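Every protein chain but one is kept in place in this view of the complex.
And now, chain A:
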């Protein structure tokens, strides 16, 4: 019996320890402790003020319609119904979608190539290239677009000079067919460096052992890229893609600043953001503008979420 009890002894504490921590847990549940709120309170106050309140106000605005004549009235979801039937909105949406599908891959591939080149250790003065490629991101977007506007100028700009040289209108950045390409070029120029830096930072975190192992296995530089670097970059690529999608859907600065140079080609509803801006500030249609912003925000969130799901699923594999 004693031996048995001795044998039992080690087992004895385990059943007794299991309920022990459970008991205090139940006590906490029955008497909620609000002291924690004192710590998160300041954060929650600012969070509600700067994140929740504007969104709530936009939703509130979207349910009303204020007229120049006749005041304000509750209209329920009428504004949303109107957005879904608004050809100008969908035209602007499809335009940024096209922009997204073409420009984002080009930009990310360029950024990836630049990051891999700088990381390859085969480049002389790689620090110099890193800075120079990143520099456009440090130029304020407004200044950058104005600068490109001068370059694109068909009469006295670089485009005009090239045309004079060739003797015909070879380069017309502000023509209807080329305007998206022109804007895409500016956006790519601005953000390649930023994305390159994200990729480059991710590449620096790859442990050296992996490279050593690859070398022992006889892997060439391209095998290292496809076998080690790209898989390690997957998370960074997903992040960059999501940022770029959001950026494309929010396209505003570039077309808005170029508008005076191409007044008839860049309309007031060229991108969803420009449309919302002009509805609000030229047309005083604050309510409808808020609705457009909400719909666009939801679409962006859904697409970004889908990209993230796909991206992380691959990561698990």
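Of note:
We take it that a contact is a pair of C-beta atoms (placed from the backbone, for glycine too) under 8 Å apart; a residue touches a chain by one contact, two chains touch by 3 or more; residues count from 1.
Please note the rule applied: contacts and distances are computed from a predicted model.
Within the choices "Thioesterase", "Cytochrome b/b6 domain-containing protein", "Insulinase family protein" or "Sugar ABC transporter substrate-binding protein", the name that UniProt assigns to the complex's undisplayed chain is "Sugar ABC transporter substrate-binding protein". Within the complete assembly, A:263 is the residue of A:76, A:105, A:140 or A:263 that touches the hidden chain. On the side of chain A, touch with the chain left out of the figure occurs at residues 66-72, 150, 153-157, 176, 260-265, 267-269, 278, 281-286.
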